[in-house]
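Scroll down for the structure; my scribbles are underneath it.
As you look at this complex, bear in mind that one protein chain is not there, while each of the others sits in place.
Order of writing sets the labels: A, B and C. Residues in every chain begin at 1.
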């Protein structure tokens, strides 16, 4: 439930309402806006009787929100959120960002070479997996903490903030020491304990959409993070599972403008995992930016044919350089 | 099966092979290229023994194609096909086209007003349904032949070629009298008798992807048309059916660059039917063009709220004008 | 819209309402029931003002039906429909039927041998394709009219009614000469001209669910047939398209009890096409019957490994005999 105040309601009005909401057994979350304050009512299971509230001073109207998210919704928070990743700003009005790097950290040489190269082409963050979620237990699971150290070293040498995936609540503290942006992978989008845990640390989070998550479930997953007090969340579309097998997943680009209507959070797109096919990465990256995405994640590997995971979708160095030059022109065009 | 000839093979070599293929009970389709000729072998059910053929003069190699299409594949026909719709060229290297108009022809005033308006904004073809496929029998099914006449009149007054859907083999002749581009709707993508029938008339065809058709099935459907001798086929992505219900369908833009790898046929995108939501049409139209689409179909209606079908996805006149101005800049940027 | 009459309303009341509905520009379809009459209002596009009707003598209430089907709905027609296929009864309360035969008619020997064998095991109808819908144009498309003649001969020799697919409106008359039950295939579920045409002949119809058709769209497709005056329709679940590729399609058995709630039409299940895998046919056939299906369609071929289409899903003769013995026990158990 959302209580919308008159534009001339006083702080005392807001406080009075918060008190009454608390007496009803719920939690009131005042959301100040440039024009008026709204008060989110959290903690209710189902419909709440609003008769008492409608009579209180300063109340304009009450919205019964049936959606499973409130804090992430634009109704509650009309202004765009800008996420700050170690100084790199992500969100509407900022220059679209390119996050690049290999699927997995494999060696010091591999990650440092890649970091320096993608930096030289204009990437502003470095990605690389240390803990890898893999379908079966008998394949490469990542270098784990050793991988984190290498990634961190590459970040320092290149000056790029680093992004890496956290898979378990009890790893969050460790990962938060190394990473500038904590990634929640698609398979963990509804790992609610993990979501709560990253909501409690003061690090920005990149939340990937689950393979079969609706837009509503995706935003509700982000709500878990915001509900713990962390509003530095970047959404990430990475393809959904459909009947089509010609591409690894089906990139659902419509979610970019749609999520911007429904939510104030920034959204990025990962065309590498979405398509699973090197030749489709560049056209889909550019299409994502034109549709309004705040950034793209691109897999780059010095020797894709030798990559321990996801080689067929990684760009080569020359391929990435070419794409960055095209993105640069496109960004200029869009920014004009 | 595809027989690839040496680049210095003679016409006599090709003829000899065609004769032998015919003796084997199959049909040979020579496909001359700029460098060499290939000969498609059609009519075989399953694998064909190629020993005899490999020994013939002029043969370089034999490809056993497991895909259910040959004539539409780029292997068979490496050069891009350019489709000519009453003078408007569609395909790689041509200026991307915008086809616009209402979902259904409703009245003379509606269709002529729309035609003149979209022409003034830069659209190069007029779309409008006369025969409408509808989920249930108790809703508006189109003005049928009366609608065709109105559409034709609007086409003449505006000078725009017209596009309209044909739903049944026995309507093909009638529709071909009026339309410059015959549309096969998503529900009829595997109506094989209809595909064969439009393959026999000398009119270009706009083939929409079925709601649950894989890329392979889509190209195989186009193959039915080409196999009858009509290679003037434009593919059209219009969204696939997935679990996501926030949009009407899920626009699968990756098919644009993918189909260009697999086939020589042009491809257009229909963001109106794909998204079903007015506010998503413009971003998706622009994303389609950046991903390499040869054109877009946009639904426009003078009074969307009063439309007899698909109102919520139709652009208003001002909305369309705005989009055309953005597309114009984008096309310039892409063409540079 | 559905007008429900009081149980003591007179025929004159019903006639008066029909007249007024006609004056409003709609069509009234009285639906007599054992307790009361209802009057379906057809031909309206959207909501109809019911003020005038509610005041008329004999009217109990008016239901505004938002579903795209009415004649097929159980609200309109609470009693189960029993379909009579040349003497074989299909529907609730009848013994579940087994329809068996090869995917395609290939030769006289093949179809007659199969017909006699499946008859001897207890099948009550013979299936076989003469006109085959195939993904690509270069594969076996059926023996066409020659196939119909062979099928008809096999039907006569075995004494089994025959079921075969009709793919085009202009073939309906021809097919209706030979077939006892006209099958509409999954790819043609929304070929509306074909649906209307089979609605006009006086032959029962087996309507297969489209690969990506919702239950609502499936029932709305059946509505096209009933709206033309033919209520002898059997629904058929044959698997839907999902992300899962371990089976050819995903058999959606829940539709069996669900369709019985929503509609009065019988429903059969085709586990052969649904699973595409011989070893899964028997367990799914039995599961279908337990879930309430009125019958099953089973593909049987004398030499599945040599079948021109769909060999991997066809049962062998011994496999079919074994299944029929299990079905026989199960049917006895269910009938007790």
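Basically, a residue touches a chain if its C-beta (ideal position, glycine included) is under 8 Å from a C-beta of that chain, and two chains touch if they have at least 3 such contacts.
This structure is a prediction, so every number in the text was calculated from the model and none was measured.
Participant: Of the listed residues C:256, C:297 or C:324, which contacts the missing chain in the full complex?
Facilitator: In the complete complex, the chain left out is touched by residue C:256.
Participant: Thinking of the whole complex, not just what is shown, which of C:6, C:247 or C:316 touches the missing chain?
Facilitator: Missing-chain contact among the listed residues: C:247.
Participant: Just name the one of A:57, A:78, A:133 or A:159 that touches the chain not displayed here.
Facilitator: A:133
Participant: So which of A:97, A:246 or A:308 would be touching the chain we can't see?
Facilitator: Checking the options A:97, A:246 or A:308, the one contacting the hidden chain is A:308.
Participant: I need the residue numbers on subunit C that touch the omitted chain, in ascending order.
Facilitator: Per the touch rule, subunit C residues meeting the hidden chain are 212, 214-216, 240, 242-247, 250-258, 261, 274-275, 277, 279-280, 283-284, 286-288, 290-292, 329-330, 333.
Participant: Given the full complex, what residues of subunit B touch the hidden partner chain?
Facilitator: Where subunit B meets the chain not shown: residues 212, 241-243, 245.
Participant: Take the complete complex as the reference. Which residues in subunit A touch the chain that isn't displayed?
Facilitator: Subunit A touches the chain not shown through residues 42-45, 67-70, 133-140, 167-170, 187-188, 190-194, 196, 211-212, 216-217, 220, 223-224, 227, 241, 308.
Everything below uses one rule, namely that only the chains that are shown with their structure count from here on.
Participant: Using Cα averages as centroids, what's the distance between subunit B and subunit C in whole Å?
Facilitator: The mean C-alpha positions of subunit B and subunit C differ by 33 Å.
Participant: Can you compute the centre-to-centre distance for subunit A and subunit C, using the mean CA position of each chain? Integer Å is fine.
Facilitator: 48
Participant: List the centre-to-centre spacing of subunit A and subunit B in whole Å, with centres computed as mean CA coordinates.
Facilitator: Centre separation, subunit A to subunit B: 37 Å.
Participant: What residues in subunit B touch two or more of the other chains?
Facilitator: If we look for residues of subunit B contacting two or more partner chains, we find 212, 216.
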